[in-house]
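Okay, so here's the structure we're looking at.
All protein chains of the complex are present and in place, except for one that has been dropped.
And then subunit A:
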């Protein structure tokens, strides 16, 4: 067994875990945070996306022991008390889901993606890598979010929701 100490959604947590336990299973089975979903369990679908020190990762391929000492944020940790995160509100407004199984991963991924874009990170569809202030077009959003699958096919709503939040942030 290995001792794992993490801050999860702002709270210090300490767990004694078999090193085989994934970060995803630690969150769901050991901490009861079942908002993060297990889809493929092999890094292909993005349903398990959480933020580690603000960066989006697939928690299914992460061994929990590797993340000892890190700050983990899940879907349960993004609202401000009773006030939903702007992306949560926008996903509802744009019908950015149907069954909802991929939604927590989509939203955590979008939070990470918007931070990457703000930091100036390029994507595979960014024409000139040296360019700065690349606008977050629909094509950019689709490419940057391609690690999150939605088998209901709510992609148009997902892109619309992210576009709305990105525009609000940019206007600020």
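Heads up, the rule we're going with is that a residue touches a chain if its C-beta (ideal position, glycine included) is under 8 Å from a C-beta of that chain, and two chains touch if they have at least 3 such contacts; residues count from 1.
By our rule, contacts and distances are computed from a predicted model.
Protein name for the hidden chain, per its UniProt entry and selected from "Chemotaxis protein CheA", "FAD binding domain-containing protein", "Fumarate reductase iron-sulfur subunit" or "ABC-type sugar transport system ATPase subunit": "FAD binding domain-containing protein".
Within the full complex, the residue among A:9, A:36, A:74 or A:109 touching the omitted chain is A:109.
Of the candidate positions A:6, A:27 or A:65, contact with the hidden chain is made by A:65.
For subunit A, the residues touching the absent chain in the complete assembly are 2, 18-20, 22, 41-43, 46, 49, 55-58, 61-63, 65-66, 109, 112-113, 116, 119-124, 126-130, 142-148.
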